[in-house]
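Shown below is the structure under consideration.
Every protein chain of the complex appears in place save one, which is left out.
First chain written, first letter: the chains are A, B and C, and each begins at residue 1.
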Amino acid sequence: MKIAPRTNYREDVVGRANVEDTPELLAYYDELDTLKTGALWTVANKIEPWFPQSSSVPVLWRYNDLRDHVLRSIDLVSPEKAGRRVVYLNNPGRQDVAAAVGWLYSGLQAMNPGELASAHNHSASALRFIMEGSGAYTIVNGHKMTLGANDFVLTPNGTWHEHGVSEDGSSCIWQDGLDIPLVNALEANFYTVHPDLNQAVTYAVDDSTATWAGTGLMPGDDKWEHGYSPLLKYEWAPTYEALCRYARVTDGSPFDGVLMNYINPKTGGPVMQTIGASMQMLRPGEHTKAHRHTGSFIYQVAKGKGFSIINGQRFDWQERDIFCVPSWMFHEHANASQSEDACLFCFNDLPVMKSLGLYREEALKENDGHQPV
Amino acid sequence: MKIAPRTNYREDVVGRANVEDTPELLAYYDELDTLKTGALWTVANKIEPWFPQSSSVPVLWRYNDLRDHVLRSIDLVSPEKAGRRVVYLNNPGRQDVAAAVGWLYSGLQAMNPGELASAHNHSASALRFIMEGSGAYTIVNGHKMTLGANDFVLTPNGTWHEHGVSEDGSSCIWQDGLDIPLVNALEANFYTVHPDLNQAVTYAVDDSTATWAGTGLMPGDDKWEHGYSPLLKYEWAPTYEALCRYARVTDGSPFDGVLMNYINPKTGGPVMQTIGASMQMLRPGEHTKAHRHTGSFIYQVAKGKGFSIINGQRFDWQERDIFCVPSWMFHEHANASQSEDACLFCFNDLPVMKSLGLYREEALKENDGHQPV
Amino acid sequence: MKIAPRTNYREDVVGRANVEDTPELLAYYDELDTLKTGALWTVANKIEPWFPQSSSVPVLWRYNDLRDHVLRSIDLVSPEKAGRRVVYLNNPGRQDVAAAVGWLYSGLQAMNPGELASAHNHSASALRFIMEGSGAYTIVNGHKMTLGANDFVLTPNGTWHEHGVSEDGSSCIWQDGLDIPLVNALEANFYTVHPDLNQAVTYAVDDSTATWAGTGLMPGDDKWEHGYSPLLKYEWAPTYEALCRYARVTDGSPFDGVLMNYINPKTGGPVMQTIGASMQMLRPGEHTKAHRHTGSFIYQVAKGKGFSIINGQRFDWQERDIFCVPSWMFHEHANASQSEDACLFCFNDLPVMKSLGLYREEALKENDGHQPV
Partner (left out) sequence: MKIAPRTNYREDVVGRANVEDTPELLAYYDELDTLKTGALWTVANKIEPWFPQSSSVPVLWRYNDLRDHVLRSIDLVSPEKAGRRVVYLNNPGRQDVAAAVGWLYSGLQAMNPGELASAHNHSASALRFIMEGSGAYTIVNGHKMTLGANDFVLTPNGTWHEHGVSEDGSSCIWQDGLDIPLVNALEANFYTVHPDLNQAVTYAVDDSTATWAGTGLMPGDDKWEHGYSPLLKYEWAPTYEALCRYARVTDGSPFDGVLMNYINPKTGGPVMQTIGASMQMLRPGEHTKAHRHTGSFIYQVAKGKGFSIINGQRFDWQERDIFCVPSWMFHEHANASQSEDACLFCFNDLPVMKSLGLYREEALKENDGHQPV
């Protein structure tokens, strides 16, 4: 896509470019074009914005709207033809890269009992968050993990992985999350189909949690040297229990309530090098204050109902709904129940922001921290 | 930019999407559109490529072609109007983001004696590599650095910085390098004009090199805690001397000859969190073998003449020429002189590739490692 | 203590000192003495041994022998006079520094219901492992932790800490472990009595486990910056459960059975900078192979009965017995039961060995890895 010729993005501010076109300059610009160059002052204000202005828009995807379409895909296309039956979230501002927000991809995948997708690997990092159904499992580099609702599982960059549902299970739906758009944009994505189409299970089933989910404990003979977590599955029951225990001893964050990050137990850092994840609890009646920060965020409602105000727009959500918060947009969350807690699963590109030195955060100062809607 | 409707990117390969359109599916796709969603199998093969296919093209910018245009900018626009007089390198594949290659911006800036640009800061990281002229200087957070040809200076993300040329100097030209396109793409760029338009020099001139350029030594009372190097200027004379000394004791790399990375002396890591840099020497007559890797690279010829073969295309270069190597393209370098060494300055996004776990490298196996041209 | 004059430690081996005394040399040695110097060759073979020869001896302390004496201390001395009623383990080879083995101190402390020791802090790092009784608690920097049998609690270097037993508890006995001898030897120990003699509890009781013992989770608003773990208590129930789960999916170590290290969840590293700890399970009938390594180790039998062979000597143990393994002595462990597992708690100075680059390990090659007794 070529820049519209002679759009100069002028700003009448000291320290900013403000050059008016002249015949001489227009001729000069034409010459520069022929040399595969341009005059910085014609684009400077465009490429040096005062603050991030995300091309993504806030979106809420209601599960009630999507569920039937997702299940219908099972009938519409075969796994052999489609690879995977997935309805992906297509942010109106990011359709060119098929992103749900920023550089994050997300989709809802459905699978019938007895089905097993073929194994592949790619440079993109991936995660799944189970929404419904029984018998789902994922195999990552020979480690098989059984999955239930609200379980969170990693399929990190470069690992062989495949998803299936056991014969005695039910139709399953889960949310996929990947950094495909980012890795494509960074021109670093590789894709390989497993030579045998499926991999062998070479470890005891659920060995990853049996080995790495101990509280404050790590196997003595560990030799893990990957950049991602050896704990590949984070189960819902202990996660919710941890949140409840933490909620009893903390005031929580004014912006996020009681939030815990899923971590790599080897390092205390994020679960993968490009994608972080968290589970947060909004206590009964809690309405957090607004802040904004760099980074792109995708939420799924794991429990309860409420609403979020994102960039001044209110989005009401209930269990299984998904919504996104683009970079540098103010957002605040509210639990609509006075008696039950609400829980939000979130994945994001915070590890990218932080390892590149680009994280910045700001609280809303006006109106006691609440956005007018 | 919207995906052309119903472009299905089909591939007839096991494990890839290969779904033909049917009236029922087309209707289904239309319904998904209204829900801000899509069917993954219609885009899967597009967003999961087999290997990186850069949108950048290899380009050589000849200094002989550019120099007059750069100097002419001094007469054409005033610093007050233009901010900076810069001719930027506009890769034909990356004009939408004004990048020289990948997500890296580069431009040639000119300044007359006695001029001083206004101070600003931004989240993008920047560097300069001095091409010609005397009296140039840069001020970074109160540290003033005097600059000569082939000196390399950092203006890291978030620092106040400004460039000038002293009254008794001559017209100067240097190459700017920034990650503006990347930081914009990551929606994390902030820009601020210094409230006083210019900052005070609050340290002894060239204190950064006096403090941090000691060989194997570090100040005892150091409290540096930034993500970027406290050594902000890397002078040409000691750099070239270090290369010559290293050349005497190493065989060098088959792909790069005698290459040294500029480092942050606090950590041994890259100079900034998003941009790495190196200087490499091709010994008289040396012709390296071809390899390819992820990451985008911009070279300036600091000394000598020769050629590079990039993606099968030969580019002849001499001192001050600039060329780029896009991600995952094979490249090899040759020194055209049998008696003099040649030196290539390079900056790149390797720190991004490495901190995100996306670096991959491959040697050309055929033809004794040399590309047919 | 002065070296016995003119002991020359001669060895008739090439590369070792082997100088016989002569009248001229003896006179020379006397002159060197007056200058606060000596001739290296008179001590070289002594100070450069071929391999570590620990001054500690292996010892087993039977709880049956010690328990009455420990309880008797409660009647013999008052907390006011004694500070703490502790019977410390006094290795015959380390009585000069009151160490149980190497540079590690250990003792058994008794306390009656309603008692509370005064608060202090010191540069030494400390831990407790609860042996019997109910109602014990520890307060560390305002965090109060309630304790039961086989719970493991940290009181890291520099923290205010105090131990007590609640009014409604019973007489308690626990094992203390500290690096007091090491920190004294390094001439870096400071000791302070709390100005108020006791500290306030400023957090919710057991907030440390509520916050940090989540499996694969970390609080989102964490600002911890100490060198030691924010998780200060490791409870027995989840520890044993983790061992049992891990045992189901691992072959274990040939030398240690199923061993897990207690870790700092912020880093995946040891719980404190100078002391590491582990819990290991010997499966029914398991008899490990012998190896030796640098570092000093103190074990307490948390569950079951069996024996260990240390440096060729067999030590039979049962629940609550304590034994030590000095540096570089071969050791192997055996569970005497064919039906029940046995568990060994251990603390050691491995973090010192590893951070100073001094860890070395060797398997016994002879006799299928078992020491003759």
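Basically, a residue touches a chain if its C-beta (ideal position, glycine included) is under 8 Å from a C-beta of that chain, and two chains touch if they have at least 3 such contacts.
This structure is a prediction, so every number in the text was calculated from the model and none was measured.
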Contact list for the unshown chain, restricted to visible chains: B, C
Contact partner of the left-out chain, one of C:His120, C:Arg283, C:Lys305 or C:His370: C:His120
Missing-partner contacts on chain C, residue numbers: 1-3, 13-19, 24-25, 28, 31-33, 35-41, 43-44, 46-56, 59, 61, 65-66, 69, 72-73, 76-77, 81-92, 95-98, 102-103, 105, 107, 118, 120, 122-125, 157-158, 180-181, 183-194, 197, 227-228, 273-274, 294-296, 326-328, 349, 352-353, 355-360
Contact footprint on chain B, counting only the chain that is left out: 203-204, 206-207, 209-221, 229, 231, 234, 238-239, 241-243, 245-246, 248-250, 252-253, 256, 259-268, 278-280
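Just so we're on the same page, only the chains that are shown with their structure count from here on.
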Separate pieces, if any, that appear once chain B is removed in thought: one piece
Chain centroid nearest the full-protein CA centroid: A
Chain at maximum distance from chain C, centres defined as averaged CA atoms: B
Between chain A and chain C, centroid-to-centroid distance (C-alpha), Å: 44
Intercentroid distance (Cα basis), chain B paired with chain A, Å: 29
Sequence positions of chain B contacting 2 or more other chains: none
